[in-house]
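Only one protein chain is missing from this complex, and each of the others stays in its spot.
This part shows subunit A:
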Amino acid sequence: MQVTITVNGVERTDEVQPRMLLAHYLRDVCGLTATNIGCDTTSCGACTVHLDGESVKSCTVLAAQASGSSVTTLEGLADGDTLHPVQAAFRREHGLQCGFCTPGMVMAAASLLSQNPHPDEREVREELEGNICRCTGYHNIVRAVLSAADEMSGDRVDAAVQTR
């Protein structure tokens, strides 16, 4: 069947099998490999992308279901060479170690901040419950999301500067 999907701002039409998962479509058809597949059972969140602006787990959406919609992957989040505030904050706050969960974490966090621009720490932890990280212990991830929230609302005090 034919699907027409706007991927990272560019509309494209492809011939796919109805059973093709969105995660496989993005990786194998579009060649966008930032979206990782960790569990394939809707548990880990590594495959999180935005579908019409909201986070979804692309291992549990058919490419066919996304036809007519827009999808944003991690590759489409930055504005040219300027990182998205959530990406920049993950770098600044060391919100990753191996990096496998990171694309999904960043996409989930960006979706969370678009719905709730001023989350407290508990809300960040609860809202990221669909994303599992085996390395970091989550502390720096949470710190990065809170820092990105401050950045996006314009009141971030650089932690490095502050402690000097």
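The rule we apply is simple: a residue touches a chain if its C-beta (ideal position, glycine included) is under 8 Å from a C-beta of that chain, and two chains touch if they have at least 3 such contacts; residues count from 1.
Heads up, the rule we're going with is that contacts and distances are computed from a predicted model.
**Q** Going by UniProt, what is the name of the one chain that was not included in the view, given "PDR/VanB family oxidoreductase", "Xanthine dehydrogenase family protein subunit M", "Amino acid ABC transporter permease" or "Dihydroorotase"?
**A** Its record in UniProt gives the absent chain the protein name "Xanthine dehydrogenase family protein subunit M".
**Q** Residues of subunit A in contact with the chain that isn't shown?
**A** Answer for subunit A: residues 1, 17-21, 24, 40-43, 45, 48, 51, 54-57, 60-62, 64-65, 68, 108, 111-112, 127, 129-131 touch the chain left out.
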